[in-house]
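A single protein chain has been omitted; all remaining protein chains appear in their positions.
On to chain A.
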Amino acid sequence: MAFLEVKDLQVYFPIKGGILNRTVEYTRAVDGVSFELEQGKTYGLVGESGSGKSTTGRAIIGLEDITSGQVLFEGKDITDKKAKNKNFRKDVQMIFQDPYSSLNPRKRVLDIVAEPLRNYEKLSKQEERKRVQELLDIVNVSPDSIFKYPHEFSGGQRQRIGVARAIALKPKLIIADEPVSALDVSVQAQVLNFLQEIQKELNLTYLFISHDLGVVKHMCDNISIMYKGRYVEQGSTKDIFENPQHIYTKRLIAAIPDIDPRNREKQFEFRKEVTKEYRESFNNYFDSNGLAFGLQSISDTHKVALPEKG
């Protein structure tokens, strides 16, 4: 039994139009995505803006309504609205992208971090405060600051308060939606190191959603590449970076700026080649609607979206 299994997930947003404001069409934000997560590992979900990566994350945790498909968490279908899935809500938490807007500016740190605790656990005031202080200690924010407001903290500290809130209920899975893209590099390093540390402490599983391949490469064991609501490639970090098969993956990798100025010319040439290949072989990799094909396994860990016969 997989820890988390997503089967043929679809999230469509209606486009309203006409005189009666009826649904005329759908935007297929997530269009048939399937994957499995194992406990204790980090999974990267990469794509450009509009690829549906955030919607996938939000659909799993229940922030978007699922059009069709199943999400099985420890074997239980959590898309079934009738079933009581209180445990699931506790076990899966989210870290949001922008630490400046994901913390309520009118609440004190104590109230922000204690909110999940108040929802699920009946604690006395003293116990609650003690727990919040412990949590702040874990994320390296001074436990004395429980009565401060979010504006009194820097970006990195705020993001860590967001992490404290996410780990308050000892979750098993954390969905991190671009957790560092709003931060400066040095602060980014701090948050990334820290996420890795608490992963070991608490045996967390991460679904790490990002557009930054460099960061994903650093953090993740497994990477999926998404394009227009579908997966184009899925594999271990090594598969994706050393043996990319899909032209879209190659293009993304080629677009990462090289930090060594001596490789500059080489990188330009490489990028030009890949762009040319992308233009020429577009029809081999995408169907007539410009969407990716279904995934085909090419090794135990590596799947690529290729036309049926391979």
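Remarks
The definition used in the following text is that a contact is a pair of C-beta atoms (placed from the backbone, for glycine too) under 8 Å apart; a residue touches a chain by one contact, two chains touch by 3 or more; residues count from 1.
The rule is simple: contacts and distances are computed from a predicted model.
The complex appears with one chain absent; UniProt names that chain "Dipeptide/oligopeptide/nickel ABC transporter ATP-binding protein" among the candidates "FecR domain-containing protein", "Autoinducer 2 import system permease protein LsrD", "Dipeptide/oligopeptide/nickel ABC transporter ATP-binding protein" or "Na(+)-translocating NADH-quinone reductase subunit B".
Note on the undisplayed chain: of the listed residues A:S154, A:N203, A:N284 or A:S297, the one touching it is A:S154. Here the missing chain is touched by one residue of A:V215, A:I240 or A:L306, and it is A:V215. Checked against the full complex, the candidates A:K41, A:R131, A:K148 or A:R251 give a single residue touching the omitted chain, namely A:R251. Screening A:T42, A:Q190 or A:Q245 for touch with the missing chain picks out A:Q190. Although one chain is not displayed, its contacts with chain A can still be listed: residues 48-49, 137-138, 140, 154, 156, 184-190, 192-193, 196-198, 201, 211-215, 217-218, 251-252, 254-262, 264, 267-268, 271.
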